[in-house]
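Here the complex is missing one protein chain, while the rest keep their positions.
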Amino acid sequence: MNRTTTIRSGAAAAGRFFRELGCSLARGCRKFFSNTKTIVGFSIIVFFILVAVFGPLIFPYDPSTDMANAYLMPSWEHPFGTDWLGRDVFRQVIAGTGSVLEVAFYSAVFTVVIGTVLGIVSGYLGGWVDKVIMAVTNIFLSIPSFPIYLLLAAIVTINTPVSLAVIISIWSWAGLCRAVRVQIMSLKERDFIQICTVMHMSKAHIIFKELLPNVFSYVAINFVMAMRNAIMASVGIMLVGLAAYDPTNWGAIINAARTKGLMNVKNIYILLYPLVCIIIFQISTLLLANGLDETLNPRLKVM
Amino acid sequence: MEKATEQAKTPLMRLKGINMVFKKPGALFADKNIHVLKDIDLEIGEKEIVALVGESGCGKTTLGKIITGLYRPTSGEVYFEGERVSGTFDKKISSYNQVQFIQQDSYAALNPVRTIYQSLYAPIKTHNRKWSRARIDERIEELMGLIGLLPSAQFLSKYPHQLSGGQRQRILMARAISLEPKLIVADEPVSMIDVSLRLSLLNLMKELNEKLDMSFVYISHDLSTTRYIAHSGRVAVMYLGEIVEVGKIGDVIASPRHPYTRALLQAVPIPDPDFKGNDELPLKSMQLGSLENRGEGCSFFDRCLYADDACRKKFGPVKTETAEVLCCGLDRVPTAPVFEKIIQTEENS
Partner (left out) sequence: MQTNRDNIAVFSHVSIDYPLKKYTLRAVTDITFELKRGAITALVGESGSGKTTLASSLIRCISEPGRVAEGEITFYGKDGEERLDLLPDPKMRAFRWSKVSMVFQAAQSALNPVLTVREQFTETLEAHGEKLSKEEREAKFSDLLGYVKLDAERVLASYPHELSGGMKQRVMIAFALLLDPELIILDEPTTALDVITQNYIFTLLKQINREKGISMLLMTHDISVVAKFADYVGVMYGGRLMEYGDVRTVFHRRRHPYTAGLIGATPSIIGDISEMKPIEGSPPDLLHLPKGCIFAPRCPRCSDVCLTEEPPMREYGDGSKGKCYFFGEADDGKGN
């Protein structure tokens, strides 16, 4: 075979490769949306994101008090009624969506990045690195998180979504780290990693190009689950009034209603709306996680 | 052949006194020593095919992994082209890239989430940093031609699970030869492949051996395919971590000397319904010996029909006319061939 034809066919191979890559992306999307649970869960989350982005523009929230209209029952003007200071609950809930999602997203990113990186490093390198990381992980797993949230919140002021997310993720990466480590430990004994060792591939190549793609689907599912946990934790922290930077956050609304006194049925009404939103959001994350699990796991089994 | 005699003084690879001991955690401090390989001496010449045969658990795969540098032996020396290389993961020893490995399970040997192209590209790029993408593509195209998977584009964009076992095994070969090694260790490369495709893979390996001057270590439990691929090479019969007999494969099959080799050969099924073999194997027991805390004497002692007290002492290999046999009582072992008639194939060298 002469040189030009080789190059041409090489180029053809590369072209074909990229076309196939496009196809496999499309295939991936089709596969992603082939599961009903995934579609439902994903759509609800997208809906919440849209509400968080465009909601405040359409229904801006006015925090000023209007005692004349306190405790109004739901009406066209105030779909969720008003609170004890006459503020619109519907607009509060919409304004709080972004704050809730922000914390959930940041927290999931931190959790997944810390958990995955430490898990892979610990599982792949082994030895003393593994021992140290596992010791730290075990410490974080054995100390109950909520009292620590209280303690931390008493020391530092939580005044941004990022700081709240950091505090939540500090206590949530450990479980993922352990799980990823176990997967990496079994993967690294597999033939295709051994071959990389024989071929003297760099550790960075083995970790990022060979191992990471294999735990990717697992990490994706855990990202969704981490979001769910973060909402639980953030609402909890808000609920006890530890992160009071945003009074519209769903947790803060619930907390405010609670402190106003639940003996008053009208306060329970107010509390109900953010609570239902939280439940719907949690269900959607569960659906998405289950759906992803179903689509991605058959392949894991084949592996 | 000329080249081979020239190089006879320094074989491509030389294993000297290799021992491999794994620790098995026992109850409280009572760790058990699993002696997987015991005093292995082996030489692999240039362009030579050496076969390691034996039953499962005989340590042939462990030995293969020591040769490729995946395991570091507990004791013993490994020489590559006369240079000692036992610290196998040492970056300084670049020559160790000259040994590549082909595994049994072609599915497990390829990363399931990477395409064939990616799996072939990465090692070439790692070891030829300056090569452009086009240059590497050219090399991949050349490799795909060598292993007979053309047009290559049809295979390169696929994921491992989209190819058949035979095609995957060919890809493994392409990857192994991509770094132009001098020695390839193939661990049961055809045992999971359909019968009708096995032969073409064996032929391909033979071809690579001749065309690219690569030595092969062929690990198998199947003496028939071993004879086919290594018919001009040597065979080392392993039993419980020891090489019990090593010699030219034709000689070993025609006149096996070690009692274990004799039993092993007799057990091989012959694809001829009229072949009258003796079903009763020359063995005392079916029970494989233990690898734990081994003594000095013969590991085959418990199963050997010809053993006596002398076999309990330490002894070294005995050179016979055709082979090197690890047996202290060769005079008691019958010399009659196991097979009455063997059609010998002319060596095409």
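To keep things simple, chains are lettered A and B as they appear, and every chain counts its residues starting from 1.
Methods note: contacts are C-beta pairs under 8 Å (C-beta built on N, C-alpha and C of every residue); 3 or more make two chains touch, one makes a residue touch a chain.
On a predicted model such as this, the values are computed, not experimentally measured, just so you know.
Visitor: Taking the complete complex into account, tell me which visible chains touch the one left out.
Guide: Displayed chains contacted by the hidden chain, ordered by label: B.
Visitor: For the chain left out of this view, which of B:Lys65, B:Arg114, B:Arg139 or B:Arg198 touches it?
Guide: From the options B:Lys65, B:Arg114, B:Arg139 or B:Arg198, the contact with the absent chain belongs to B:Arg198.
Visitor: Which one touches the absent chain: B:Lys32, B:Arg135, B:His221 or B:Arg332?
Guide: Spelled out, the listed residue whose C-beta touches the missing chain is B:His221.
Visitor: In the full complex, which residues of subunit B touch the absent chain?
Guide: So the residues of subunit B touching the unseen chain are 54-56, 164, 166-167, 194-200, 202-203, 221-225, 227-228, 231, 253, 263-275, 277, 279-281, 283, 286-288, 339, 341-343, 345-346.
As a working rule, only the chains that are shown with their structure count from here on.
Visitor: Across the complex, what residues on subunit A touch subunit B?
Guide: Listed in rising order, the residues of subunit A that touch subunit B are 1, 6-7, 9-14, 16-17, 20-21, 190-192, 194-195, 197-202, 205, 209-210, 213-214, 216, 299, 302-303.
Visitor: Going by the contact rule at the top, pick out the subunit B residues touching subunit A in the complex.
Guide: Counting only subunit B, the residues touching subunit A are 68-70, 89, 91, 96-97, 99-101, 103, 105, 108-115, 117-119, 122-123, 126-127, 133-134, 137-138, 140-142, 145, 151-153, 156-157, 161, 175, 179.
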